[in-house]
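Handing you this structure, nothing more for now.
Only a single protein chain was left out; the remaining protein chains are all shown in position.
So, chain A:
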Amino acid sequence: MNAHTPLFEVRDLRVAFGRNGVFSEAVRGVSLHVDHGEVLGIVGESGSGKSVGMLAALGLQPEGAKVTGSVRFKGQELIGLPRRSLRELRGSRIAMIFQDPLSSLNPVMTVGDQIAEAVRLHNPDFSRKAALDRARDLLALVTIPQPDRRLRQYPHEFSGGMRQRVMIAMAVANDPDLLIADEPTTALDVTVQAQIMDVLADLQSRLKLGLILITHDLGVLAGHADRVAVVYAGQVVEQAVVDDLFARPGHPYTRGLIASIPDMTRESERLFSIDGTPPALGRLPPGCAFNPRCHMAQDICRREAPPASLESGHIVSCHFAFTGLESVA
């Protein structure tokens, strides 16, 4: 593998859902990549297609969804790969954790058995005992106290934060190269969110994980991501190195997201919010998908989809990319 092959590369990924023969795209040509040991943040509102896209990349799309485009992992194409080969990658080389740790764990299996299962699925020669030993070590790795006792407990005996740690332990059970974390802290209390992010960040640097951090909270990415892709209505509208994105947000949507991060240093002030709601599946406005909510929208925005403009590694899809930046900054 040469240095130019990214760990994970998505090109023009499209996911469409059909109803009565009419297909509507939830993911409309997403391209992005993650390198070894890199943290890519994907940010967007709920329903923007960020989770569906990542699931589809691993062959976990909902029934009846049509997936096209290219997804390469270490140079190997995943779209169209036989189910068995995909399965061998999932949970071993590529792992995922989900938003709600309450519903992500099987309620009638002990936590130990669930982690041990992840181990044994990819190491069939492991005995049950050996897998449970590994599970105990993994619980210790994600700093769960008394792992021996915890191993024999059921998910309902764990708090939300502890359950998410279990999910993380399960995900890194086979030392993956890539971890996709889908809103890992959204369902948790604010105080616990920071702990989980710390656990994730710690493991990421220790295990040299490529990490895709999906979130709707741009604030979460500020301290943790290397690069950020902003997704709106199934498309990446802006992609940049994290500091650059915060310093020079090129897309009006990104600026809106940044403005809506609560700022502790400012006195009580109404939180900024972007007017309107994202378009429903299959009800895209003509032109730029963001135009009905954009304060900068002109006639051209309602007519033509914006081209992507590239400026020193900073990609923006907007007719008026970077314009009016001075007034925001």
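Here is the rule we use: a contact is a pair of C-beta atoms (placed from the backbone, for glycine too) under 8 Å apart; a residue touches a chain by one contact, two chains touch by 3 or more; residues count from 1.
Assume contacts and distances are computed from a predicted model.
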item	value
Protein that the absent chain corresponds to, by UniProt name, given "Carbon monoxide dehydrogenase medium subunit", "ATP synthase gamma chain", "Peptide ABC transporter permease" or "Anti-sigma regulatory factor (Ser/Thr protein kinase)"	"Peptide ABC transporter permease"
Among A:Val71, A:Leu89 or A:Ile274, the residue in touch with the chain that has been omitted	A:Leu89
Which residue of A:Met170, A:Ile214, A:Leu257 or A:Ile315 touches the chain not shown here	A:Met170
Among A:Leu58, A:Leu138 or A:Ile274, residue touching the chain not depicted	A:Leu58
Residue touching the undisplayed chain, where the options are A:Tyr154, A:Phe272 or A:Phe322	A:Tyr154
Chain A residues touching the omitted chain (full complex)	55, 58, 60, 87-92, 95-96, 98, 100, 103-110, 117-118, 121-122, 154, 156, 167, 170
